[in-house]
Structures are given as structure tokens and as C-alpha cells.
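With one protein chain held back, the other chains of the complex are shown just where they sit.
Each chain carries a letter (A and B) given by its place in the written order, and its residues are counted from 1.
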Amino acid sequence: MSATELPLSSEQIKANRNSKMTFTEWQVEDKRFYALLAVIGLFVLAAAIAFFYVEHYGHYVTGMNNQVVWGMPHVFAIFLIVAASGAANIGSLGTVFNKKEYQPLGRLSLVTAMALLLGGLAVLVLDLGHADRLIIAMTYYNFKSIFAWNIILYNGFLVIMAVYLWSMMDRRKWANEFYKPAGYLGFIWRFILTTGTGSIFGFLVARQYYDAAILAPLFIVASYVFGTAVFTLALVFLHKFSGKELGQSIQNRLRYTLALFIALVLFFELIRHATNLYATEHHGVEAYILSGGDKITWLFWVGQILLGSLLPLVLIWLPSLRNSQKALLSAAALAIFGGFSQLYVIIIGGQLYPVVLFPNATVESTFSDGEIATYSATLPEMVLGVGGVALSLLLIVVAVKVLRLLPERLFDE
Amino acid sequence: MPPMIHSFIALLLAVMMVGCDSNPPELMAATKVFETEQETKLHIAEMRTDHMHLLNHKRDETMYSGIRTAKHSLNACIDCHVPMPTAQKVVRHTDAEHFCATCHIEVAVKLDCFQCHADRPALKTAEVAK
Partner (left out) sequence: MSNLIDRYRRKFLGGLGITAGAVTLAPGILLREVQAKPDDEAVTNKVRWGMLIDTNKLPDGGDGMVAACKKEHGWGDDPHSSPTQQSQWVRKVTFKDKLTKHETSLPVMCQHCETAPCVDVCPTGASFKRADGIVLVDKHICIGCRYCMMACPYKARSFVHEKLENQKPHSPRGIGTVESCTLCVHKIDKGEQPACIEAAPPKAAVFGDLNDPESTISKALAKHGAQQIRADLGLNTGVRYWGI
């Protein structure tokens, strides 16, 4: 279906021509589109099967236990939720900061954000011990709980983004009046949302590795990295897959946004670990994460720092790679890998370290006191997590196919 | 608002029961009987339409306020309506003849109570039987 088939009033056509941006559906051959849909759909289907499997047998078929109570599904879910907030940044840049270059990408940015959030929430919800009681989560609220707040924040995010998107797409004048307010509200909401997500961990006094207010700003800067990286990959993919040209200047902008926030995350991580090392009570857990020698230490140094942060920075700033799309794509992919490593270290690593009941004493018990626990994700957990990513992609791909989200031309003037 | 949901579900059930030809299936006999025919009839009428409502109300009273009278207590229902397990036979909620299951299977309403609650009386014999 092409744009010209749609009945447009002459007035609208004029409006389109006059405005600087025109948008189209994703122009991709049907065959290729459905093939893509089928591939992504398979992953979603696999996740559905994984869900029913765990639902049927119970969580004993996962690697999670009573010491490591949150596992791989939560790593995926939190990645997607945090990335959602960052993906909407492109929209904010256009609306709130009035950056003209980003405005053509606003629609795609918001849709990506909504899709990521939905994917993440799906994983989070499907991992519940009682996913069938979702109605209870929506009707019983304990307002002291950050989780309960987050339910409101997530729902609110979807509503605001939907209104925001509508105000971008509807050409009627009164719809346009919502554009700025929705943009500003969305911008603020994103901050609150990521703060809320970081606070899920930040307020936990029980585990030594959490309980730090800095987790909230860390999550905020990390959201920019995850979101920009995912958005970059999605944008390039959508263009390549339909054989459309993508301008260099926009890619360069994304490149520098990515680099800036990777550097900021590194900076916040430095502060976080330095303050932890300063407080004696956190020495144990810091030593475990930074030099404990098991999977977590490797993931931190090699996964998050080396491959996930330093290498992308090099790829972005090496002069010889300045205009290389491959370098940008690799940097984005590595940043995503780094993000997963980071969340794995925080979420899983923080739980592997024992709860401290008696400082100044060596502790033992029949149930992982005083010793590092073990965790490895089982297949259903992995499949569920990957399914969340697939669901997000599915939503993006379908949305760009049926809605006019992509700018007609995105090459350099 | 939760009670609203519950009454809604109860209503739904009632409607379904009335809607289908309303002769319920044959149920297993209770171990105790009321003194008068009148009481029995009242009990049946009340429970057919309202048992979930009453159970939910009681459950919150017990859970939050520690009120543990026998009236409308799930354990008390079970004690009277489900036979005592013996070495030969244990009636479980997964069996069609189980008092609760009979109707719930008939109207295809999932029974969640017994994910947690005991589905048969617990006296010494119950321990022996398992």
C-alpha cells in the first residue's frame, strides 16, 4: 500500500508538501516483510511456550532459587524498560530541545520506546509466580511500594507516548497543540520512570550491592546508552532492509550521542565503585564483584568495561572510522552487550553475594550464608527473555509497516 | 472494589448455573446433616449462589483479623463435605467425585483454592493415608 492510494484532500496534500517532513510506511516488499515477521514471530512463539512450560511446572525448572530470586528474565526485562526511556530521547531532542535534525525521527523514536517497554513488561509479568493474577497487580496497590509506583509509571509512559505520537501524526491544528506539552511531559516522565526503575534496587538495604542512591542516576545515563544503541540498530536496519539510503549526518549524531553517554556511564560507575570502596561495610561485595574471579568479575571487566564501553568508544572516535557505518553498528551492538553485562552484574552479582547477617564474623549455614551462591539461567528463562526482545521488534516492525512513521528521505541535504 | 469483583464472579456463576439447565450434578454426600429439612434447603440455596462470596469474606477475616470460627471456613466445609482419607482411598480435588470438583468441572470454572489449601479433612488418618 503506498501513500498515494490513500484519499487525501487537496488541502492535506498541500499541507504535506509545505511541511518539511513527509512520512511514509515502511516500503518493503511484502514477501520480505512476511518472512521477517515469521522469523521474529518464531522467537515470540518460543517464548510463549517457555512461559507455559514454567507456568505449568513451576519455577523449579529455572535456575532461580531462594537466594538468587531474580534471574535472567529480570535482566532482559530491566534492559528493555530502561532502553525504552532512552529510545524516546530522540523524540525529546526534537521537541524539547528543538533540534531540527532529530525531528524526522521523532515518530520512530516514540514507537520504539513503547515497543521496548511493552516487551520488557511482558517478560516481567510472565515471570511472576502468578502471572494469572495480573488483575490483582492492577487493582490492589500498596503505595509505599516502588514496584506499585512503577506500575503506574509504566502505564503512564505508554499513555503519554501515545498522545505524544498522535500529536505528531495528526495534522489537525488542535492536535498539534498537544505536541509541545506532550513532549515536555514525556521528557519529565522519562526521568521519573528511569529513576523509579533504578530505585527498585536503590532502596534495598538488605543486599550489600544495592542500597545506593547513585543507582538511580546511573540507570538514567545507562538508559541513554541502551536506548540510543537500540534505536540506531533499528533505524539502520529499517533502511537497509528496504534498500533505502540513510544520511551520514544523522548517523554521526547518533554516534556522538552514544559515545557521550557511554562515557557518562563509565563516570558514574567509577563514582559508585569508589564510594563503595570507601565504606568498609561494602568492601566484601566490591572485592567479590571486581576481583572475585568468577563469571561476574569477567562480565564486569571484559563484558561491561572493555567490550561494552571502551571498545565502542574507540570505534566511535577513531578518526579512520569516522564515516564507517559498520563501526557505528558494531559500537551500538557492543554497547547493548555491555548493557546486558552491566545489568547482569548488578542484578545477579548483587544476589550471588551473601546477605550479611553478622559483620565481623565468618558465617555458615545450610542455606548459602557466608558463601557465594551460584546461578545459571536455564533454557526457558533465556527463551523468555529473548522473546521479550523479539516482541519489541515485532511491534516496531508492524508499527512502521502500518503507520507512517519513517521520514520520506533521510539523506543529507 | 475487590468485593465487587468477587460478587461479579459470583453473579457470573449464578447466571451460568441458571442459564444452563439448572439441575446440578449429583454431589457426594456430606458427613453431617442439619437437624431440619428447612435448614438443609437454606444451606444449599445459600451456598449454590454465594459460596465464593462467603468464602472470600471469611478468608479476609481470618487472614487479617485472626477470626477463626468454623462458619464459612474452608477447612470446615472440607471436613464435612469431603470424606476422610483412608488407607484405601483418598479423594482429591483432581477427582471428579470430589465435592468441589464435581460442580466446577461441570461448569468449567477453574478451582484455585487447592493450590495452597488442603483438599481433604486432616485428622490422624489423613496423615496415615499419605
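Here, a contact is a pair of C-beta atoms (placed from the backbone, for glycine too) under 8 Å apart; a residue touches a chain by one contact, two chains touch by 3 or more.
Everything quoted here is computed from the prediction, not taken from an experiment.
Asker: Of B:Lys41, B:Arg68 or B:Lys89, which residue touches the hidden chain?
Answerer: Answering carefully, the residue with contact to the hidden chain is B:Arg68.
Asker: I need the residue numbers on subunit A that touch the omitted chain, in ascending order.
Answerer: 57-60, 64-70, 128-131, 133-134, 136-137, 140-142, 144-148, 151, 200, 203-207, 351, 355-370, 373
Asker: If the hidden chain were put back, which residues of subunit B would touch it?
Answerer: Subunit B touches the chain not shown through residues 59, 61, 63-69, 75, 78, 92, 115-118, 121-122, 130.
By definition in this document, only the chains that are shown with their structure count from here on.
Asker: How big is the gap, in whole Å, between where the Cα atoms of subunit A centre and where those of subunit B centre?
Answerer: Chain centroid spacing, subunit A to subunit B, equals 47 Å.
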